[in-house]
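Below is one structure, written out as structure tokens; comments come after it.
Removed: one protein chain of the complex. Kept in place: all other protein chains.
Here is subunit A:
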Amino acid sequence: MSFGQLPYDVAHLFGGAMLLLSFMLLYQRRVTAVINGLAIQGAILACAAGWQGWVQGAPQLYLTALIALAAKAVLIPLALRVLIRRLAMDRTVDTAMGIGPSLIAGVALVALAILVVLPITAGVRAIAREDLALALSVVLLGMLMMITRRNAILQVVGLMSMENGLILAAVGVAGMPLVVELSTAALVMVVLVVAGVFVFQIRERFDSVDVSLLDPHRGEGR
């Protein structure tokens, strides 16, 4: 299986689309648009998992796809929207680093991911190599998003996007047991609940979800 064959091309297409959506998450200026981007990324992840399930003949990946679709594309974005509505918060994105520089940094990270993954995985099946490079890029971009945004909700979005990258890497490798994906999915749900509670608490205390307001209060209660 190599370039020019259908399974490879489609898998590559889905991975590329996820990477593109990661960049979209980076340059969006409105919070609702960012959440939409996350939902679309989750849906594409579900497609990628389903496709891999069909190509590898691994029925458990359909279950992964189903979970991804339900959780990533529907439930989590819905929950985030409810959160925003309940908090009636400011809809614009407050960035710590300008949009332009963060996009440049993102491009550099993708180049780094490709430089790292391609030489290491020489000799592995081509589909796994490309997929790994794309997945690592998505993970790095998610992390970049976490550190370049001040808003707690957007940091949660960055975390979810990072997790999407991890799942993408996991489904691309043949023979990954289902339990890994199930436990990761469960973990993400727990993280979302904790993050939601956390955001509500910040909101109640400080009337804002800007995490930099927390800094002067560290070490309290000791």
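Just so it is clear, contacts are C-beta pairs under 8 Å (C-beta built on N, C-alpha and C of every residue); 3 or more make two chains touch, one makes a residue touch a chain; residues count from 1.
We take it that contacts and distances are computed from a predicted model.
Missing chain, UniProt protein name: "Proton-conducting transporter membrane subunit", from among "Methylenetetrahydrofolate reductase", "Proton-conducting transporter membrane subunit", "Spermidine/putrescine import ATP-binding protein PotA" or "3-phenylpropionate/cinnamic acid dioxygenase, small subunit". Touching the chain that is not shown, out of A:17, A:109 or A:167: A:109 (per the contact rule at the top). Checked against the hidden chain, the listed residues A:24, A:74 or A:146 yield one contact partner: A:146.
Note on the undisplayed chain: of the listed residues A:66, A:82, A:193 or A:214, the one touching it is A:214.
Residues of subunit A that touch the chain left out of the display are 96, 109, 112-113, 115-116, 119-120, 140, 143-144, 146-147, 150, 211-212, 214-215, 218.
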